[in-house]
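With one protein chain removed, the remaining protein chains of the complex are shown where they sit.
And now, chain A:
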Amino acid sequence: MSLVVRNLTARLGRTEVLHRVGLTAQAGEVTAIVGPNGSGKSTLLRCLTGDLSFSGDVLLNGRDPRTIPGWELATLRAVLPQASALAFPFTALEVVRIGLEARGSADRTGIAQAVLARVGLAGFEGRFYQELSGGEQARVQLARVLAQVWHPVPGGAPRWLFLDEPVAALDIAHQRVVTDIARAFAAEGGGVVAVMHDLNLTAGFAHRMVLLAEGRVRAEGPPDTVMTDALLSAAYGCEIRVGVIPSTPFLLPQMPDRQPPLR
(Lines give C-alpha, C1' and ligand atoms only; values in the text may rest on other atoms or scores of the structure.)
Protein backbone atom coordinates (compact mmCIF):
# COMPACT_ATOMS: atom_id res chain seq x y z
CA MET A 1 0.00 0.00 0.00
CA SER A 2 1.30 3.39 -0.84
CA LEU A 3 0.68 7.00 -1.69
CA VAL A 4 1.17 7.58 -5.40
CA VAL A 5 1.21 11.02 -7.00
CA ARG A 6 1.25 11.44 -10.77
CA ASN A 7 1.27 14.59 -12.90
CA LEU A 8 0.03 16.76 -10.07
CA THR A 9 -0.37 20.39 -11.08
CA ALA A 10 -1.72 22.97 -8.65
CA ARG A 11 -2.36 26.69 -8.62
CA LEU A 12 -2.49 29.26 -5.86
CA GLY A 13 -4.59 32.08 -7.30
CA ARG A 14 -3.28 32.57 -10.85
CA THR A 15 0.19 31.21 -10.21
CA GLU A 16 0.95 27.61 -11.07
CA VAL A 17 2.89 26.47 -8.02
CA LEU A 18 3.37 22.76 -8.74
CA HIS A 19 4.18 21.46 -12.23
CA ARG A 20 3.47 17.83 -13.03
CA VAL A 21 4.77 16.52 -9.73
CA GLY A 22 5.15 12.75 -9.33
CA LEU A 23 6.29 10.80 -6.30
CA THR A 24 5.66 7.63 -4.34
CA ALA A 25 5.57 7.17 -0.58
CA GLN A 26 5.36 3.69 0.92
CA ALA A 27 3.48 2.70 4.03
CA GLY A 28 5.99 1.55 6.63
CA GLU A 29 8.35 4.37 5.71
CA VAL A 30 8.94 8.01 6.54
CA THR A 31 9.01 10.12 3.40
CA ALA A 32 10.33 13.65 3.78
CA ILE A 33 9.58 16.45 1.36
CA VAL A 34 12.41 19.00 1.35
CA GLY A 35 13.29 22.01 -0.72
CA PRO A 36 13.88 25.75 -0.48
CA ASN A 37 11.27 28.25 0.71
CA GLY A 38 8.58 28.72 -1.90
CA SER A 39 9.38 25.46 -3.68
CA GLY A 40 5.82 24.22 -3.16
CA LYS A 41 6.31 21.80 -0.24
CA SER A 42 3.36 22.97 1.82
CA THR A 43 1.19 23.38 -1.27
CA LEU A 44 1.96 19.79 -2.22
CA LEU A 45 0.99 18.64 1.27
CA ARG A 46 -2.25 20.61 1.05
CA CYS A 47 -3.06 18.83 -2.23
CA LEU A 48 -2.30 15.42 -0.72
CA THR A 49 -4.54 16.11 2.29
CA GLY A 50 -7.45 17.29 0.18
CA ASP A 51 -7.26 20.91 1.30
CA LEU A 52 -6.47 22.31 -2.15
CA SER A 53 -7.81 21.35 -5.56
CA PHE A 54 -5.38 20.16 -8.24
CA SER A 55 -5.22 18.36 -11.54
CA GLY A 56 -3.50 15.01 -11.87
CA ASP A 57 -3.75 11.80 -9.89
CA VAL A 58 -3.31 11.06 -6.20
CA LEU A 59 -3.89 7.53 -4.95
CA LEU A 60 -3.94 6.92 -1.20
CA ASN A 61 -3.98 3.18 -0.52
CA GLY A 62 -5.08 2.83 -4.14
CA ARG A 63 -8.02 5.24 -3.87
CA ASP A 64 -8.48 8.83 -4.97
CA PRO A 65 -8.84 10.77 -1.68
CA ARG A 66 -11.24 13.18 -3.42
CA THR A 67 -13.75 10.35 -3.70
CA ILE A 68 -13.42 9.14 -0.09
CA PRO A 69 -16.09 10.57 2.26
CA GLY A 70 -14.72 13.07 4.78
CA TRP A 71 -15.42 10.95 7.85
CA GLU A 72 -13.70 7.92 6.31
CA LEU A 73 -10.73 9.94 5.13
CA ALA A 74 -10.37 11.23 8.69
CA THR A 75 -9.84 7.67 9.93
CA LEU A 76 -7.25 6.98 7.18
CA ARG A 77 -5.06 10.01 7.57
CA ALA A 78 -4.39 12.80 10.02
CA VAL A 79 -2.83 16.15 9.22
CA LEU A 80 -0.60 18.34 11.38
CA PRO A 81 -0.65 21.85 9.89
CA GLN A 82 2.36 24.13 10.10
CA ALA A 83 0.72 26.49 12.55
CA SER A 84 -2.24 25.64 14.73
CA ALA A 85 -4.22 28.41 16.34
CA LEU A 86 -6.73 27.52 19.01
CA ALA A 87 -9.68 29.67 19.99
CA PHE A 88 -11.04 29.42 23.56
CA PRO A 89 -9.27 28.13 26.68
CA PHE A 90 -9.32 24.36 26.17
CA THR A 91 -7.09 22.16 28.32
CA ALA A 92 -4.45 19.94 26.70
CA LEU A 93 -6.65 16.90 27.33
CA GLU A 94 -9.67 18.58 25.74
CA VAL A 95 -7.66 19.54 22.63
CA VAL A 96 -6.58 15.93 22.12
CA ARG A 97 -10.13 14.73 22.69
CA ILE A 98 -11.32 16.97 19.85
CA GLY A 99 -9.20 14.76 17.59
CA LEU A 100 -11.24 11.77 18.77
CA GLU A 101 -14.61 13.48 18.89
CA ALA A 102 -15.06 13.70 15.16
CA ARG A 103 -15.68 9.96 15.13
CA GLY A 104 -17.35 7.82 17.73
CA SER A 105 -14.65 6.28 19.87
CA ALA A 106 -14.70 4.42 23.15
CA ASP A 107 -12.56 5.57 26.07
CA ARG A 108 -11.57 8.87 24.49
CA THR A 109 -10.08 10.12 27.73
CA GLY A 110 -7.88 7.04 28.10
CA ILE A 111 -6.58 7.36 24.53
CA ALA A 112 -5.99 11.09 25.00
CA GLN A 113 -3.96 10.42 28.15
CA ALA A 114 -1.95 7.73 26.36
CA VAL A 115 -1.01 9.90 23.38
CA LEU A 116 -0.14 12.85 25.63
CA ALA A 117 2.24 10.54 27.48
CA ARG A 118 3.61 9.37 24.13
CA VAL A 119 4.63 12.93 23.19
CA GLY A 120 6.18 13.48 26.61
CA LEU A 121 3.33 15.49 28.10
CA ALA A 122 2.09 13.18 30.85
CA GLY A 123 0.88 15.39 33.67
CA PHE A 124 -0.02 18.23 31.30
CA GLU A 125 -3.65 17.08 30.84
CA GLY A 126 -5.18 19.85 32.94
CA ARG A 127 -2.98 22.68 31.67
CA PHE A 128 -4.57 25.33 29.48
CA TYR A 129 -3.32 25.12 25.91
CA GLN A 130 -2.77 28.88 25.72
CA GLU A 131 -0.51 28.75 28.76
CA LEU A 132 1.85 26.15 27.28
CA SER A 133 5.13 27.00 25.58
CA GLY A 134 5.32 26.91 21.78
CA GLY A 135 7.03 23.52 21.84
CA GLU A 136 4.49 22.08 24.26
CA GLN A 137 1.63 23.38 22.11
CA ALA A 138 3.21 21.76 19.06
CA ARG A 139 3.38 18.43 20.90
CA VAL A 140 -0.25 18.71 22.06
CA GLN A 141 -1.21 19.15 18.40
CA LEU A 142 0.90 16.13 17.47
CA ALA A 143 -0.87 14.13 20.18
CA ARG A 144 -4.23 15.21 18.75
CA VAL A 145 -3.13 14.05 15.30
CA LEU A 146 -1.93 10.69 16.66
CA ALA A 147 -5.25 10.26 18.49
CA GLN A 148 -7.18 10.82 15.26
CA VAL A 149 -5.61 7.73 13.63
CA TRP A 150 -5.32 5.76 16.86
CA HIS A 151 -7.77 3.05 15.80
CA PRO A 152 -6.92 0.58 13.03
CA VAL A 153 -8.89 1.00 9.82
CA PRO A 154 -11.37 -1.80 9.05
CA GLY A 155 -9.72 -4.02 6.46
CA GLY A 156 -6.28 -3.25 7.82
CA ALA A 157 -5.35 -0.55 5.30
CA PRO A 158 -2.38 1.52 6.48
CA ARG A 159 -3.00 4.84 8.18
CA TRP A 160 -1.12 7.98 7.18
CA LEU A 161 0.33 10.97 8.95
CA PHE A 162 0.88 14.18 7.01
CA LEU A 163 3.13 16.50 8.99
CA ASP A 164 3.98 20.04 7.89
CA GLU A 165 7.26 21.02 9.55
CA PRO A 166 6.55 19.02 12.72
CA VAL A 167 9.82 19.97 14.46
CA ALA A 168 9.94 23.68 13.59
CA ALA A 169 9.14 24.89 17.13
CA LEU A 170 11.04 22.21 19.01
CA ASP A 171 14.36 21.99 20.82
CA ILE A 172 16.79 19.26 19.87
CA ALA A 173 15.57 16.76 22.47
CA HIS A 174 11.93 17.15 21.48
CA GLN A 175 12.85 16.97 17.81
CA ARG A 176 14.03 13.49 18.67
CA VAL A 177 10.72 12.74 20.40
CA VAL A 178 8.86 13.67 17.21
CA THR A 179 11.18 11.83 14.81
CA ASP A 180 11.05 8.75 17.05
CA ILE A 181 7.24 8.88 17.01
CA ALA A 182 7.24 9.17 13.22
CA ARG A 183 9.63 6.23 12.87
CA ALA A 184 7.59 4.14 15.32
CA PHE A 185 4.38 4.95 13.46
CA ALA A 186 6.02 3.76 10.25
CA ALA A 187 7.48 0.68 11.93
CA GLU A 188 3.93 -0.31 12.91
CA GLY A 189 2.92 -0.20 9.26
CA GLY A 190 1.72 3.38 8.91
CA GLY A 191 2.90 5.88 6.33
CA VAL A 192 4.43 9.22 7.24
CA VAL A 193 4.83 12.15 4.86
CA ALA A 194 6.60 15.12 6.43
CA VAL A 195 7.58 18.49 5.07
CA MET A 196 10.99 19.24 6.57
CA HIS A 197 13.46 22.10 6.62
CA ASP A 198 16.35 20.66 8.60
CA LEU A 199 18.23 18.50 6.11
CA ASN A 200 20.58 16.95 8.65
CA LEU A 201 17.70 15.86 10.87
CA THR A 202 15.82 14.60 7.81
CA ALA A 203 18.75 12.55 6.58
CA GLY A 204 18.87 10.88 9.97
CA PHE A 205 15.23 9.81 10.22
CA ALA A 206 13.58 9.69 6.79
CA HIS A 207 13.64 6.53 4.71
CA ARG A 208 13.08 8.49 1.52
CA MET A 209 13.45 12.10 0.51
CA VAL A 210 11.72 14.08 -2.19
CA LEU A 211 13.59 17.21 -3.21
CA LEU A 212 11.37 19.96 -4.61
CA ALA A 213 12.53 23.16 -6.28
CA GLU A 214 10.43 25.67 -8.18
CA GLY A 215 7.44 23.38 -8.07
CA ARG A 216 9.18 20.40 -9.65
CA VAL A 217 10.63 17.20 -8.20
CA ARG A 218 14.41 17.41 -8.62
CA ALA A 219 15.28 14.13 -6.93
CA GLU A 220 13.56 11.28 -5.12
CA GLY A 221 15.09 8.37 -3.22
CA PRO A 222 16.97 7.37 -0.08
CA PRO A 223 18.77 10.25 1.66
CA ASP A 224 22.22 9.32 0.38
CA THR A 225 21.05 9.61 -3.22
CA VAL A 226 19.28 12.94 -2.72
CA MET A 227 21.76 14.58 -0.36
CA THR A 228 24.51 15.28 -2.86
CA ASP A 229 26.51 18.46 -3.45
CA ALA A 230 25.21 18.89 -6.97
CA LEU A 231 21.49 18.25 -6.33
CA LEU A 232 21.26 20.36 -3.17
CA SER A 233 23.38 23.22 -4.53
CA ALA A 234 21.22 23.41 -7.64
CA ALA A 235 17.95 23.17 -5.71
CA TYR A 236 18.81 25.74 -3.02
CA GLY A 237 20.79 28.03 -5.31
CA CYS A 238 23.86 28.21 -3.08
CA GLU A 239 26.95 26.17 -2.64
CA ILE A 240 26.34 23.19 -0.37
CA ARG A 241 28.75 20.44 0.54
CA VAL A 242 27.71 17.12 1.96
CA GLY A 243 29.85 14.93 4.16
CA VAL A 244 29.14 11.33 5.15
CA ILE A 245 29.48 9.65 8.50
CA PRO A 246 29.25 5.90 8.16
CA SER A 247 25.96 5.79 6.27
CA THR A 248 24.30 9.12 7.00
CA PRO A 249 25.00 12.17 4.88
CA PHE A 250 25.20 15.56 6.61
CA LEU A 251 25.71 19.15 5.58
CA LEU A 252 28.89 20.94 6.37
CA PRO A 253 28.48 24.52 7.57
CA GLN A 254 29.50 26.97 4.86
CA MET A 255 30.91 30.37 5.67
CA PRO A 256 30.93 32.57 2.57
CA ASP A 257 34.33 34.19 3.13
CA ARG A 258 36.00 31.60 5.28
CA GLN A 259 35.62 28.34 3.43
CA PRO A 260 37.24 25.61 5.50
CA PRO A 261 39.65 23.57 3.43
CA LEU A 262 38.06 20.21 2.76
CA ARG A 263 41.14 18.41 1.53
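Keep this in mind: a contact is a pair of C-beta atoms (placed from the backbone, for glycine too) under 8 Å apart; a residue touches a chain by one contact, two chains touch by 3 or more; residues count from 1.
We take it that contacts and distances are computed from a predicted model.
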| item | value |
| --- | --- |
| Listed names "Thiolase family protein", "Heme ABC transporter permease", "Phenylalanine--tRNA ligase beta subunit" or "Cyclase dehydrase", matching UniProt entry of the absent chain | "Heme ABC transporter permease" |
| Selected residue (touches chain absent from view) among A:22, A:36, A:56 or A:81 | A:81 |
| Of A:18, A:92 or A:119, the one touching the omitted chain in the full complex | A:92 |
| Listed residues A:41, A:108, A:139 or A:159, member touching the removed chain | A:108 |
| Missing-partner contacts on chain A, residue numbers | 49-51, 70-75, 78-79, 81, 84-95, 98-99, 101-103, 106-110, 113, 123, 125-128, 130-131, 144, 148 |
